[in-house]
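Can you read through this structure? Questions will come right after.
What you see is part of a larger complex, with each chain still in position.
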Amino acid sequence: MQRGRTEAFSDGVLAIIITIMVLELKVPHGSTFKDLLPTLPAFLSYVLSFIYLGIYWNNHHHMMHTVKYVRGAILWANLHLLFWLSLVPFVTAWMGENHFETQPMAIYGFILLMSGVAYNMLQRTIIKSQGEDSLLAKAVGKDIKGKLSPLLYAIGIASCWISTYIAGALYIAVALMWLIPDKRIEHEVKE
Amino acid sequence: MQRGRTEAFSDGVLAIIITIMVLELKVPHGSTFKDLLPTLPAFLSYVLSFIYLGIYWNNHHHMMHTVKYVRGAILWANLHLLFWLSLVPFVTAWMGENHFETQPMAIYGFILLMSGVAYNMLQRTIIKSQGEDSLLAKAVGKDIKGKLSPLLYAIGIASCWISTYIAGALYIAVALMWLIPDKRIEHEVKE
């Protein structure tokens, strides 16, 4: 089975996840800027989740590009990743509605953590199926980012009970870490 | 007519069905883990439906792969399948909201049954259109799973009035039956 439809389906699911989050931004009844203020926390959590889903789509895109045939194991590892990502709108809305309180922020971090774990599992499944001369294994290298992210999420979750600001800073830090392009990629762009 | 757009449309509909179910997970107003508890039944039914839709997408993917030209009969048999699957979010939400009570569980089973029947109808329509040397007919073989599933759903529906646990166990059993890869496929993966 070739990768075309798996990509199309994943694109569809990711496009819907990223877009339906906007439905959780409840339209205020008043008509002044002040009436918009209560939706600010929901908006900020929307921005963070939008960036995260953008990163996932971007990386998913690159990773699947190395796959020729999608076997059952890859297919289910992919659905497993989509499952955790599909919960992002729910935890984004909960975190936004409760103004970044301790427990919603911890759950948000937990979904990020599980998504990261699922992504790593998908990556390992693909590498295993590609055999020794794995394209993906070479591209990923030591995968420092991939190993660091779950650790930072875990620290972020734990720190929710100390200060939600630390947790928030960590969640943003991981996003930035993935946003800033690798030197190798930057190099290519400059050429 | 080639199969490209039928696949794309089916992928789109399946991706949307699998994702909008998350909109039925109502965001709780409180901000503690305890406030999440009431959404647990809805979450569990979401997980089950997510797996079912994943299985359908997976099998649909394989089945359509054997089709070269999509004739009118295949097209409508496909829309018929999508119709029943489109009702999954509704019955998932109803079952979740009512904590797996008798009648919502029976209706959930009924939609699973009708989806299974519609899938079998689509399969037969494709086989008929492929003629004697049908690729799909060979791949499907005796189709024990395909024949067993509707039977198990029917028993599941009836057992709702005896014990919803039996019904739940049967619905999960059918999902597992489809999740566990065939020996032939496993063999391929190991190679």
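Per-chain residue numbering starts at 1, and chain names A and B are given in the order in which the chains are listed.
Operating definition for what follows: contacts are C-beta pairs under 8 Å (C-beta built on N, C-alpha and C of every residue); 3 or more make two chains touch, one makes a residue touch a chain.
Since the model is a prediction, treat every value here as computed from it, not as a measurement.
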item	value
Copy number across the full structure, from 2 displayed chains	4
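Note that in this section only the chains that are shown with their structure count from here on.
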item	value
When chain A is superposed on chain B by its C-alpha atoms, the rotation angle in degrees, nearest 5	90
Interchain centroid distance [CA atoms averaged], chain A/chain B, Å	27
Touching residues (chain side chain B, partner chain A) in the complex	7-8, 11-12, 14-16, 18-20, 22-23, 25, 27-33, 36, 47, 50, 54, 57-58, 61-62, 65, 179, 181, 185, 188-189
Contact footprint of chain B on chain A as seen in their complex	1, 5-6, 8-9, 12-13, 16-17, 20, 23-24, 71-73, 75-76, 79, 82-83, 86-87, 89-90, 93-94, 97-98, 101-104, 107, 129
